[in-house]
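Handing you this structure, nothing more for now.
What you see is the complex with one protein chain gone and the rest in place.
This part shows chain A:
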């Protein structure tokens, strides 16, 4: 009797806690929507696809920020994924045993560095390095592509994407490494017994088995990149323009909120910034849902059909 009622209480308490988490999210969405209402009323859908950001005339279009966030994160992911997978494969499969633990620890340490430190490093080292070495090189050899044209500022989309990729590499690689370590040795032996080389074994047994877990790692990395504020603000150049060139300065949703919130003097300005926050929330939500669905599909395919 007693056990049963304790069980019941536990169930109720857990349910209440779970519901309150959901309630918090709803509260967040509602209050953001409330404060963003003036901007939503004034600009409607124009807010999403126009590029003028003029606080003086009070005309606000958020497209450059959406563009900046999505592109910088996508580029960061593009650069970080191969590197992270390489690191994870090395740490889980190839590195000599005595190196594995210290190196893994070092990588995890990278994830713990505050983003403002990355930003400083970006300003004092990365941006000048890009301006003086990398950008002239890219322009010289790949300058026929619009991607690599324009002034060499150093700060801009390219440096933001690089900083972001450096920031998400530890996340993706350390989670991937852990996923690789869960691959049963029977899988590796199955590949080896077929006469697979070391690389073929990794491809056939390890990457195949671990792919939904790696996808999870990628999503976490992407989530971090989308919401990253400080480091990006310090190196992206903060100019609300859409440019086809990676050298050009850009702006992200998180950066504009952080930069301009204290200066937003009028209600409409403030409301426009809050609407950007609202959009950022939704972009992250959609990407997470899409990724979750992808994982779910992959693992469902593995489980049964």
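Just so it is clear, a residue touches a chain if its C-beta (ideal position, glycine included) is under 8 Å from a C-beta of that chain, and two chains touch if they have at least 3 such contacts; residues count from 1.
Criterion: contacts and distances are computed from a predicted model.
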Among "Sarcosine oxidase subunit gamma", "Succinate dehydrogenase cytochrome b556 subunit", "NADH-quinone oxidoreductase subunit F" or "Phosphate ABC transporter ATP-binding protein", UniProt-listed name of the chain not shown: "Phosphate ABC transporter ATP-binding protein"
Per the touch definition above, residue among A:26, A:98, A:112 or A:186 touching the missing chain: A:186
Identified contact with the non-displayed chain, of A:101, A:151 or A:200: A:200
In chain A, positions touching the absent partner: 97, 184-197, 200, 204-205, 207-209, 211, 301-305
